[in-house]
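Shown here is a partial selection of chains from the complex, left in place.
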Amino acid sequence: MANEECIKYVSIIGSTGYVGAELVRGFAGHPFFRFRHLTSKTFAGQPYSEIYPEFRGIVDTVCEDIAYEDVAKDSDLVITALPHGVSAKIVVDLLKAGTKVIDHSGDFRYKDLATYEKSYKLTHPNPDLLKDAVYGLPEIYRDKLKTANLVANPGCYPTCSLIALAPFLKAHLIEEDSIIIDATSGVSGAGRKADLAYAFCETDEAFKPYGAVGHRHTTEISEQCSFLAGKNSGDIKVTFTPHLAPFKRGMLASIYVKPSKAFTDVSSEKINAIYEEFYKDETFVRVLPGKTLPDVKAVAGSNYIDVNGVYDPDTGIIKLFSAQDNLGKGAALQAIQAANVMFGLPETAGLKNIVRGI
Amino acid sequence: MANEECIKYVSIIGSTGYVGAELVRGFAGHPFFRFRHLTSKTFAGQPYSEIYPEFRGIVDTVCEDIAYEDVAKDSDLVITALPHGVSAKIVVDLLKAGTKVIDHSGDFRYKDLATYEKSYKLTHPNPDLLKDAVYGLPEIYRDKLKTANLVANPGCYPTCSLIALAPFLKAHLIEEDSIIIDATSGVSGAGRKADLAYAFCETDEAFKPYGAVGHRHTTEISEQCSFLAGKNSGDIKVTFTPHLAPFKRGMLASIYVKPSKAFTDVSSEKINAIYEEFYKDETFVRVLPGKTLPDVKAVAGSNYIDVNGVYDPDTGIIKLFSAQDNLGKGAALQAIQAANVMFGLPETAGLKNIVRGI
């Protein structure tokens, strides 16, 4: 048990969606955080455990619908799980109230305003915040996170893609115009809502691509790929296709790239070794041994992301694979990892042993 | 974190089945237990995380195939997850070596030798142990567990049925010859094995009864129902039908009974109130409010069991419902709950916050 003076108070705005519920699950077992406010417009006045009965006896906190400044004033950390466009407006007030903020929308993920506004078809009401916001991928931006007041939690597809690509982009080992990302998400990625498209009878025994041109995460991935390669936003473009598969949680990225000239003697073994070296100090990035390939089953319910890659000598293509839980490392648990960094706590606190099991 | 001198060492014999894996998941996050030996004949020499890749970086313990006495000699607790018939032979040697034992088979669950031998079609090699073994249902046998050296972990269907029936049997509120239990299990109940019957294409989009007459858990439930009612083994007979449903984990019992004459003014409200009173001090038995009915989704991955009941005035039938995770409260996590009691630890240690989430 943590010493009481180490305890931090966290509030979640928009706590009853699936990302909210995963934040609640993660923080409920965290040794250093306690809940202050769980807000919900729809379920205000109801105990959290009525909305998610698995939390009965664990998180019976009553949902509140209170002013954002009242959420902020007695919280060390506020996490916003709100739609894009909404976050852009309210985060500024939370920060003014003196709290730290982790935002789950796309509103603070971009450095290039025009790219954001084109991708989200919105005018950003607080564009000045973009330069201060830290992109919440601890494996890449750990130092900046330590002092950040505003963290933009990365998108699920971007996290999965960037962790797989980072070692190769940083070392200029791949042709930057060759990146093709074919990714698949579980149904929880669509959020908690009454929508026929995500009804059991419409998604079970189904599998399909969607948003095949222009999915928003494309530009988010592109900008971060550019930064990883030491370039400017937009210099690298990626081909990206998401798919929807009939499981609740999990995400797999299968990435196809060409080795650059700098990548001599490319082989599956070398790809594996590059991953091992790059992520050797990272708890949550697990480089699989040999030619073992990732499976979403092995990461479901956790903050782990499993990666590996192979080389196809017949076509000269490198295949990189990464698997994560779209709600875990792809959203809520990564936010907790970032929160640990932001508050100087052990980065694995509350996260290391969470696995789903069979 | 626990004081190092409080730490107990646990070993699991037959650690690579699904019950074994759930024990590993549970103990991996437990503040007071450390693994000593994880044994496996099939996977000896392999790290546990190669068999279950979700444990990579968490439980990389190498599986051993060593003599039972060597498992016992440096363990405070040995948990056997072995087939019936095998446990009956080896548990005696583990006990002689001075360790405490929790056994997952049916070999020590019965007080009446003849019922065991008829149900399992075996001759028990160590029948003297039956009287010493404690039936590991903490809600009923907590005091005996405190000093037990041998605990027989209850079957999954019996746990689900007995928790639902106990308040009514103890208070003689139901007709004892009227008990009909219709129960459904997830596929993990069949264990981890290459068997066409449990292949994805055979079980997905399928639902069926099995073992409709003579399923072994029938006599286990019957004997414990008899004890709950203050009678002798075999005095109460129950009708029991298990079903197999296409989900991994979870178990639901729908139980039909007639109120006895002692149950005056029977109503749904009264049934709920009886549950509330009987389980008011129990963390892991959650009585659902009003007419809310249990769902296996809400207990998956946890040690909780949710119960409630209603009365049908048109037919005079009481319906009792209970939902648990067949690997959780129905097997491995209940064993950890029992272990906590056996070693004088807080009964909820390592268990309270484990929930599956969405």
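Letters A and B name the chains as they come in the text, with residue numbers starting at 1 for each one.
Everything below uses one rule, namely that a residue touches a chain if its C-beta (ideal position, glycine included) is under 8 Å from a C-beta of that chain, and two chains touch if they have at least 3 such contacts.
Model, not experiment: these values are computed from the prediction.
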item	value
Given 2 visible subunits, total identical subunits the whole complex contains	4
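The rule we apply is simple: only the chains that are shown with their structure count from here on.
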item	value
Gap in Å, rounded to a whole number, between the CA centres of chain B and chain A	37
Residues on chain B engaged by chain A in the complex (per definition of touch)	18, 21-22, 25, 28-29, 53-58, 188, 205, 248-249, 283, 286, 288, 292, 295, 297-302, 304, 306, 327, 352-358
